[in-house]
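With one protein chain removed, the remaining protein chains of the complex are shown where they sit.
All chains are identified by letter, namely A, B and C, in their written order; residue positions are counted from 1 within each chain.
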Amino acid sequence: MVDVIKNTQIHCTYGCKSSKAVQPDVAGKMISKAKRPLFIVGSQILKDEELLKRSIEIAKKADLPVAATGHSMSGLVDQGINAKYINVHALATYLCDPNWTGLDGSGQYDTIVVLGHFKYYIDQVLSGLKSFSKIKSIAIEREYIQNATMSFGNITPAVHIEALDELIDNL
Amino acid sequence: MVDVIKNTQIHCTYGCKSSKAVQPDVAGKMISKAKRPLFIVGSQILKDEELLKRSIEIAKKADLPVAATGHSMSGLVDQGINAKYINVHALATYLCDPNWTGLDGSGQYDTIVVLGHFKYYIDQVLSGLKSFSKIKSIAIEREYIQNATMSFGNITPAVHIEALDELIDNL
Amino acid sequence: MSELTTGKFSMAISDLENVQITINNIVGAIEKEADEIDVEMGPTVKPGVSSLRDWDHNILERYNPVYTPMCDQCCYCTFGPCDLSGNKEGACGIDLAGHNAREFMLRVITGAAAHSGHGRHLLHHLIGLYGKDHPLDVGATNIIAPNVQLVTGVSPKTLGDLDSVLSYVEEQITQLLAAVHVGQEGASIDFESKALHGGMIDHVGMEISDIAQISCLDFPKSDDEAPLADIGMGCLDASKPTLIVIGHNVAAVTDIIDYMEEKGLNDKIELGGLCCTALDMTRYKTGDRTLPRAKVVGTLAKELKTIRSGIPDVIIVDEQCIRADVLKEASKLMIPVITTNDKVMYGLKDRSNDSIEDILEDLTTGKEKGALMFDYVKLGELAPRLTMMMSEIRKQKGIKALPTDEELKELADKCVHCLKCEVACPNSLPISEAMTALSEGDLSNFEVLHDQCIACGRCEFACPKDIDIVNVIEKSSQRVISEEVGKVRVGRGPISDPEIREEGVNLVLGTTPGIVALVGCSNYPDGTRDLFTIADEMLRRSYIVVVSGCSAMDLGMYKGEDGMTLYEKYPARFKSGGLLNTGSCVSNAHITGAVIKVASIFAQKNISGNYEEIADYTLNRVGAVGVAWGAYSQKAASIGTGCSRLGIPVILGPHGSKYRRALIAKPYEEDKWSVYDARNGSKMQIPAAPDYLLTTAETVEEMMPMLAKSCIRPSDNNMGRMIKLTHYIELSQKYLGIMPEDWYKFVRTETDLPLAKREKLLKILEKEHGWEIDWKRKKILSGPAMKSDVSAQPTNLKRLCKEA
Partner (left out) sequence: MSELTTGKFSMAISDLENVQITINNIVGAIEKEADEIDVEMGPTVKPGVSSLRDWDHNILERYNPVYTPMCDQCCYCTFGPCDLSGNKEGACGIDLAGHNAREFMLRVITGAAAHSGHGRHLLHHLIGLYGKDHPLDVGATNIIAPNVQLVTGVSPKTLGDLDSVLSYVEEQITQLLAAVHVGQEGASIDFESKALHGGMIDHVGMEISDIAQISCLDFPKSDDEAPLADIGMGCLDASKPTLIVIGHNVAAVTDIIDYMEEKGLNDKIELGGLCCTALDMTRYKTGDRTLPRAKVVGTLAKELKTIRSGIPDVIIVDEQCIRADVLKEASKLMIPVITTNDKVMYGLKDRSNDSIEDILEDLTTGKEKGALMFDYVKLGELAPRLTMMMSEIRKQKGIKALPTDEELKELADKCVHCLKCEVACPNSLPISEAMTALSEGDLSNFEVLHDQCIACGRCEFACPKDIDIVNVIEKSSQRVISEEVGKVRVGRGPISDPEIREEGVNLVLGTTPGIVALVGCSNYPDGTRDLFTIADEMLRRSYIVVVSGCSAMDLGMYKGEDGMTLYEKYPARFKSGGLLNTGSCVSNAHITGAVIKVASIFAQKNISGNYEEIADYTLNRVGAVGVAWGAYSQKAASIGTGCSRLGIPVILGPHGSKYRRALIAKPYEEDKWSVYDARNGSKMQIPAAPDYLLTTAETVEEMMPMLAKSCIRPSDNNMGRMIKLTHYIELSQKYLGIMPEDWYKFVRTETDLPLAKREKLLKILEKEHGWEIDWKRKKILSGPAMKSDVSAQPTNLKRLCKEA
């Protein structure tokens, strides 16, 4: 098993409440079990083909609707997944609104999974969700995302890919 | 063994660097091993006779010089220990000064042990030491002191007394 | 042009023939004129941010800035958050020391802005009512505004004169706030200088606020026999319709008092106040020593408790020190809230232009939870009428506030003793134990906690069982609360010139052992009673005790064994053994004002624009010490920092460490403890006291000897030093059980020694410190580090020395 939960403590910079470090197998199972999940994929997936591939695979295998933020959409079109472009800051706003019916009109989400974002940006965006919503967030980035509910730690790109593969196995 | 390291995470309120939770036996051994230790005893020991007793016992058994802060001195006079009154805020200032020669003129300290303080006050005082000195601080309070180098967690008064006894056994 | 003054003037046109005038220059001309009128003008008239920097660096050389960060990161800009732990640099290059100095400075100017923002509001309001030419009158003094004059060189005579001084204050605050911006100051020492500047400016802002209201609202004017007011939660008559006012700015309330008086409602409505508005309500129209119209409920710490009691029928808030959840809490109990100041608006609809009837309709039906009202005349009528109506309505609806006895027991039984409340409690109060006792029917633990609890409510958010812990404390303490009935002296305003003239010499020579100013807020480490203990002890020892704001209130809550409050027992005069309440938070300026006046009146120093010299005089010769035992607010940081620059040491309670920065000297750095003798520029050793300018103490007991030591000054004559040393030694023995270690360092000659103990002390000096004693004449032959020379003129400033 790959260890992805190291180096979490030193980044406790946002105050009292920090995300729980999570291993890929557990993250995978949690994603599978979510009732109304949303996969939020950022534009950093375009910087690494392996990452892009995994993103698509996760969406497909777990049948996750995808919120394509930034310009990640340009890598996700015509890939046979249910992806829609949305600005991530706006998305987080809507996610805090119980009246929002989601990208597909079927209602608010209960779990979000984030991948492919700038660390600092997704951390900020999630800080809003952490404080003003009850949505569970699972960060499967290669950096520790303190404001997620659960997060991988700080790992190398190579370990990250390995971890995502393990996660996919557990979907 | 008494568990004194629970409830540490939720008090990570001072930023990036938090104290390490420590068990009483380990703390005891560390105190014994210190080259130039100082036992900083606050006035809260006067609120509980059991605590006062343990304070004196620790000072005696480990032969620790005592900085009696607040009005703790009134409980420490004529107890056969080497205690001197000093204001804890001033003390912390001197502790950050490499030129200070200590309460006895023999030079700066390397390890301090704190007991009997208001949680918030000692946490502040230690935040200065944490940032501006290399002195190691061991908090054996019944509250988790985030800015110490090592600290007990948040425990009940009864468990605290038990823990101090265990610490004393390990001196 | 001789008629030109800074106030109103009439021009004889003939004088001005053939003169071209540019408006801005007229104003300039007048300022110059003012300068000329004054005999002498010091070097720093309206000092800028750097003008007094040399003085700051001078005192900071001895009094080291000590940082105890609240957080080891910075999150000011989008480079961050930056981890500065271990004094690392952040992305902009600032290190933890620099950032903390900046953080402290920001607290200081926030406090200064609160006071001067208050002053601006008040001044605008009062000028609107009384005109710019309304004369300033604060009692028997030639120095109406010592802080204003010291800093700006202006001797204001009218309300209008305060306007430009306030603009100066606002300019300085803006300059200081600018320096908070990322990429400005890089050196902590210069952030310190800026903080000191902000503190100084704060006293100007406070002074303006208070002299404006004293002059217009018939407050006591330097009155040493101001009346007494009722204080305490217990003094509210809950059977009457109750109107509660919370905040710091009396502007909105005067119209209510007037309306009630006019309509004969004084006996029909209970009018109570929390925080400084309460104090200023008692000052309103008591210049003639008639009894105050309003009752004082207490400080910020009583706000939540007062609301939770359900007693208020209407709440008015103005500004400062108001709990942010007043509207939320009040609404739960159907208490309408009226906001009256743009600093606190709670999102409420502005009803200033609506008819009173419409507003009454909306509030009594609960359609609106409150209203924003800037029209104070309208408010004057609205508030009392609404109170009468709400009282009826709330009675009819049977609004239930605190739990019943049964419910109380149930709540206690619900407790699972997880300790989360205690961890959340800012004072780590033993709630869990008290719950156990309560379950067994014993209220006493909670009765004790009631005094220690500041009713912040953090425990309730922490409780996994949703126990309303504040309610539990309050309900359990009903007996104690009903006995909270005390007296507070109505704020007297400034110290008069005759008082200074009488007492100045005693202070400078030390024969009056010192001034102890108990100021600041109600965030006490161990309950409000501590204040009584301090004042009682120091008054018995003939110190002058000056109080203001929250401290003035809490001090009045306790009675001695004789059943009297200290206010009833000690004279309100500025003299040895006097207990003076200057007034509300902004009245703190009269305490520094008194010190400035000592230099002016007793020592005949010019004070106009002469800050450095006066501060130097204070530091070296005036034995005054401030105590902000319950300091919580940024205003307290600001007031204290103003004292630091002026050379007055201040001790804070342990919570004060959370201001992040103290100024602490090192007695062991012996070269730091000398000054010049202004007579000839020679160096002279001085005692290491005060050994801080801003510090904290752990307990009241620890602070007692600190207070005595802090009043020791180089200028003490032998009698003075003897008196001060006696108190230092006695207080140390009484509260710490020991002789102070350093007592001998303050001895210059045998006559400095306490008479009763002289022989014994001489023996110790000989034996333990190796001093030579002539036992026959009982004289010290050698040993002291300092000489005794009452005519020496100690100063930190070389420029003031004759041969320099």
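Definition applied: a contact is a pair of C-beta atoms (placed from the backbone, for glycine too) under 8 Å apart; a residue touches a chain by one contact, two chains touch by 3 or more.
Given the structure is predicted, the values throughout are model-derived calculations rather than measurements.
Within the full complex, the residue among C:D190, C:D313 or C:D530 touching the omitted chain is C:D190.
Considering the full assembly, C:I173 is the residue among C:V45, C:I59, C:L136 or C:I173 that touches the omitted chain. When the omitted chain is restored, the residue from C:D137, C:D350, C:E433 or C:E568 that touches it is C:D350.
Considering C:Q634, C:T699, C:S732 or C:N796, the position touching the chain not shown turns out to be C:Q634 (whole complex). What subunit A contributes to its contact with the hidden chain is residues 7, 10-11, 13-17, 42-43, 69-71, 73-74, 77, 84-85, 87-90, 92-94, 96-97, 100-101, 117-121, 124-125, 127-128, 130-132, 143, 154, 156. Take subunit C: the residues that touch the chain left off the picture are 8-11, 13, 16-27, 30, 48-50, 53-54, 70-71, 75-83, 88-95, 98, 107, 109-111, 113-114, 116-118, 120, 132-133, 160, 163, 167, 169-171, 173-175, 177-187, 189-190, 193, 300, 304, 319-329, 342-347, 350, 372, 374, 424, 426, 454, 456-458, 461, 523, 631-635, 655-659.
Here is the rule we use: only the chains that are shown with their structure count from here on.
Subunit B and subunit C have centres, each the mean of its CA atoms, that are 33 Å apart. The mean-CA centres of subunit A and subunit B are about 43 angstrom from one another, to the nearest whole unit. Residue positions of subunit C with contacts to 2 or more other chains are 73, 83. In subunit B, the residues touching two or more other chains are 10-11, 13, 15-17.
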